[in-house]
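Let me begin by handing over the structure; questions about it come next.
The complex appears here without one of its protein chains, the remainder shown in place.
After this line comes chain A, so read on.
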């Protein structure tokens, strides 16, 4: 860390190990959601290809390689 800096009012909580673990779990959950939209073909959603087909156009328009 370089020199001392003072910036505005407190806008985020202090980063504790506990916060880091919570953040890790949250990010993993968020990545699981993006996986469901972008790549899953039924293995995780257990819906067969239904969800995959339902979100097909979104995948193309969000820039994800589809088919």
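Simple rule for what comes next: a residue touches a chain if its C-beta (ideal position, glycine included) is under 8 Å from a C-beta of that chain, and two chains touch if they have at least 3 such contacts; residues count from 1.
The rule is simple: contacts and distances are computed from a predicted model.
Comparing "Ca-activated chloride channel family protein", "Sugar ABC transporter permease", "Heterodisulfide reductase" or "CbtA family protein" against the UniProt entry of the hidden chain yields the protein name "CbtA family protein". Interface residues of chain A with the unshown chain, by the touch rule above, are 1-15, 19-20, 22-23, 26-27, 29-31, 33-34, 36-39, 48-50, 53-67.
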